[in-house]
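The structure appears below as structure tokens.
Every protein chain but one is kept in place in this view of the complex.
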Amino acid sequence: MSDADDGPEQPVAATPPEELAETQDSGTERAARETPPSIPLRVRNLRKRFGGITAVDGASFEVEAGSVTGLIGPNGAGKSTTFNCITGVHEPDGGAVYFDGEEITGLSPPEIANRGLVRTFQIARELEEMSVLENMMLAPPHQRGEKLVNAVTPGLRDDVIEQEIELREAVWETLELFEIDHLAEEYAGNLSGGQRKLLELARALMADPEMLLLDEPFAGVNPTLEEKLLDRIHDLTEQGYTFLLVEHDMDLIMQNCEHVIVMHQGNVLASGTPAEIRDDERVVEAYLGGEV
Amino acid sequence: MSLGDRAWAAVPAYFKANDVRLVAGLLLGTYVLYGVSSAFLAAVNNASMANAVINEIASITFLIAVYALLALALNLHWGYTGLFNIGIAGFMAVGVYAMSILAASPTASPPGLGLPVPVAVVGALLITAVVGGLAALPALQLDADYLAIVTVGLSEIIRLVLNASYFAGTVTDPEASGYNVVDVFGITFGTGGGQGISTPSSGPARAIYETETGLTPIGEVVYGAADAAGVGTSVVTDGTYALVLLLGFVTAYYVLLSRIGNSPFGRVLKAIREDELVARSLGKDTRLFKIKVFMVGCALMGLGGILWQGSYGYVNPNTFRPIVTFYIFTALIVGGAGSNTGSVVGGAVFAAFLLEGPRQVAGLVTAVSQLLFGSLPSAPNFYAAMVSLDPLTWLGYLVDSVAYLKFVFLGAVLVYLMQNRPDGIMGHRKETAASVDLSDRTVRGNGGESDE
Partner (left out) sequence: MVLSDTYSDARRTLVERPAVVLLGLVIGYLLVDLAAKLAGTTVDVAGVQLLGGSTAVSQVARYVLDGLIVGLVIGLAGVGLSMTYSILSFANFAHGDYITTGAFSGWFAAYLVAFVTLNVDAPFGNVFLVNAPSLVSVVNAPLAVLIGLVASGVLTVAVVLFLDRIVYKPMRDKGGIPLLIASIGVALALRYAIVFVFGTGTRGVTETGSIPSVDIPVVDGYVPLNAHEVTLIVAAVSLMFGVHFLLQRTKLGKAMRAMADNKDLAQVTGIPTERVVRTTWIIGGGLAGIAGFLIVLERGTLNYNIGWRLLLLIFSGVILGGIGSVYGAIGGGIVIGIASRLSLVWIPSDFARVVAFAVMILVLLYRPSGLFGGVKTA
């Protein structure tokens, strides 16, 4: 937990990122150089096709450090596919993703996660037949006992146990922070939908991230837990974490994000502060036209 | 409440409180049943009772031990990691054959490498691990049912290759037309083909009692005592070997696999079983874990094969048909995939009751009928039994066919378990994958010693 604090510190002035001209293709090197540390995530011209369907068609956007950025759009706008391309679940057909100034396009999910970009899933994917504690203990990166030889060799196992005791304490602290410590012994599969979302966020936090990508974190969550979840997100933002949320619920995004990106038909339609987005006619149109 | 639940509920709490107690109780119960039954059979047949009882217990202990070993190894793949490997027989074959070829004399037919047996065993485990590592490559990208087909196909490929006369090494003269010795960089060897191959040792425990010239001091005492009790020396050596397997190797497997399971490594395995994408999204390179698990599990399967099929002095490829794999799977499913104690319990229940039980029951039925009606009439085939319209002849045919009916029974048990109790006897237990008690929040102190 405490390790995570040395993530990015300051959010920088909320200048909306310039739209990237599609024609100007400066190549990997320059793009990487141009990405300032205050912009941990930069997506450029991302494209992804499934068979004949183009799910993402040249999406470009940026996320500022220490902010909560919302990614919205009608059904089928390509939000989840974008997410999956960023986190390595899908390999994009074109375009590039930069994290902390380095290109991460096409890296595998574990490589991306180990760089500090950790995600959650739309339908909370709990490890159902593992207890909440096991779920939490899984997440910390580079555990000594993940090496087989350390896990079984008598002398080396003592170091593993020592580290496990430290992690156990961190896990309990995080569970208390998220107020799910009373569920610690439960199988994750027995948790309610909202509790799972809390667990998933808590678990992602244990993975020592710099930035968190949350895929519809509020779907199916009751208002009380939703409030709790939002509080945690705001606390964490203040500690320096960066968030990118995919959300369906427009109001939620408008009220809680500093910056909003609207996707439509695989493309970024608009990007700006909630106020700017609200006044954007194209957005209104997309939402009305999109939800047929 | 299903039959399985009721059976489990009937087990006294005393045994359920502690795993050692549970396994010991199960073994004790099995021994009592088999002891009484074989004593009765010996009495009916006027045979030596001590010899019969010890022989029966030794043979059932052996089977329990080998099925427990292999179920434990499989539990690492299927129970922990969710890798549906149904190529176990193939990996056992690789272990046994690698050991036999490494240890066989270069002048034997088929020729081998002539290494000392311990070196051959270690070499065989390394070879099995490498083959396992190669078999893991499909596991990196395939769904469980595709992996099942790939692994069973691989195990058949291994068996067919071992069975082929092309590599048999039975014709060692390079000038001869049927020359079939494998020659790799000047090292020559053969598999024996369909005729099979000699393994280095038959009755490995004999070395404790016998030397090449006579008996060891222990041998003099034990053989003497056995002789006085009317127990044959082969029963003594078989029994000793079975005991070594059960107390030595099963315990060692159990400890090793518990350590693997109760560690951060085991936690990642469990996560792969539950949802691999989650594990990957949390930064775990699951492919590495899968390869390691395949290598270790396959080596353990190879060793299981060596300790089992390698102990008869002779083996042939048809020993390693897929049915062996299904036996081991059934043992694990009966006990409860995911639990190491369940694997041992499953091995014991499977060997004692599903595999050997029907034969024992048939023996008892024959003996009882003998007492009641004289010997049972024996029908040469189903038709003759059917048209005899005689219930005793039907019974006789049933008893004679018990070797086949056993499979029908096994199949029915598998279906029953899948429909009603897919978790097996002990699969419902919570076994936490961590090296420490996670509920215990003591930061320092004696928490560090809670190893198992």
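Here are a few things to note about the model shown:
Just so it is clear, A and B label the chains in written order, and each chain counts residues from 1 on its own.
We take it that contacts are C-beta pairs under 8 Å (C-beta built on N, C-alpha and C of every residue); 3 or more make two chains touch, one makes a residue touch a chain.
As the structure is a prediction and not an experimental result, all values here were calculated from the model.
Checked against the hidden chain, the listed residues B:69, B:298, B:333 or B:362 yield one contact partner: B:333. Among B:29, B:116 or B:411, only B:411 touches the chain left out of the display. When you scan B:38, B:81 or B:163 for touch with the missing chain, the hit is B:163.
If you put the missing chain back, the residues of chain B touching it would be 84, 137-138, 141-146, 148-150, 152-154, 156-157, 160-161, 163-166, 323, 326, 329, 333, 381-384, 387, 401, 404-408, 410-415, 418-419, 422.
Following the convention adopted for this analysis, only the chains that are shown with their structure count from here on.
Listed in rising order, the residues of chain A touching chain B in the complex are 87, 89, 108-111, 113-114, 118-119, 121, 125-131, 133-134, 137-139, 141, 143-148, 150-152, 157-158, 160-162, 164-165, 168-169, 171-172, 184-185, 187, 203-204, 207. The part of chain B that touches chain A in the complex is made up of residues 256, 259-260, 263-268, 270-271, 273-275, 277-286, 292, 296, 338, 430, 432-436, 438-444, 447-448, 451.
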